[in-house]
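To start, I am sharing the structure in question, which I have written as structure tokens.
Note that this complex is displayed minus one protein chain, with the remaining chains in position.
Moving on to subunit A:
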Amino acid sequence: MNLVDKQVIQNKMSKRLVKNQFMNKLFFSATAFGIVVLIVLLYRVLSEGIGHLDWGFLTNFASRFPEEAGIKAAIVGSLWLMAVTAPVSLLLGIGTAIYLEEYASRNKFTRFIQMNISNLAGVPSIVFGLLGLTVFVRLLEMGRSIMAGGLTMSLLILPIIVVSSQEAIRAIPKNQYEASFAMGATKWQTVRRVVLPAAIPGILTGGILALSRAIGETAPLLMIGALSFIAYLPENVWSGFTVLPIQIFNWTGRPQEEFHLVASTGIIVLLVILLFMNSIAVIIRNKFSKRF
């Protein structure tokens, strides 16, 4: 008995191969489209901005002369902002994730919290800006300070950190817990000695990607009233500040062509910082990741 009718297969084969080829090309062009756009963007920014990139650009304050304009205040402001946002959002985010995954009992309330966190990740950033303006700037009277900006940014990226930390914790095999509990360890001992070391690569990768988002955001900071011109460096978290994206945004809106080129230079610096942060995330993941 002939189980397979070779003739039928023969007939259908060419059609299948064509289909396969077609799909191959389709997915390739989907990938290529993104890459081409990225290359065009990078080429434009680099060709426009590289000419202006020098030490003076990094060490000058903003100026009405494009050739003297620099981003000193903006870079330092961005770093200050990160210095507030990173610890606050990481501590709160990882704490929330551990509580939800390890301690909280599964009931309606935790499901409600869980759902809200996922939803918060999709709220437009300008809404967090409004929240920051009412709560931090006005209600808590922090003024238009780095503290207010940093806390607003923390809120913005908190949901992302919580969700990615939860994923990282959930990925740890159950038998690791069981082994720890079998040795008589308490929950906290298990979390500290087993869960966190195993989950830290995932948590930090998510955290750094979230911080990268925060460093590129403009809208919420404009909302809370971050400044556009300052010619001094902030000395504590209560100072006024400006950040790189605001400075870039400001330059692109100017009538003078030269300022658009300066904006491109600013974008290059921002890109380098972002690449630097992302590569830290990659290094952490590769260095600490354990396979089970």
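One rule holds in what follows: a residue touches a chain if its C-beta (ideal position, glycine included) is under 8 Å from a C-beta of that chain, and two chains touch if they have at least 3 such contacts; residues count from 1.
We adopt the following convention: contacts and distances are computed from a predicted model.
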Absent chain [UniProt protein name; select from "Phosphate-binding protein", "MoxR family ATPase", "2-oxoacid:acceptor oxidoreductase family protein" or "NADH dehydrogenase subunit M"]: "Phosphate-binding protein"
Residue, one of A:A74, A:I230 or A:V243, that touches the chain absent here: A:I230
Contact residue for the chain not shown (choose from A:K25, A:R138 or A:R170): A:R138
Contact residue for the chain not shown (choose from A:S63, A:N175 or A:Q189): A:S63
Selected from A:L131, A:M147 or A:A214 as touching the chain missing from the view: A:M147
Contact footprint on subunit A, counting only the chain that is left out: 61-64, 138, 140-145, 147, 222, 225-232, 236-240, 250, 252-257, 260
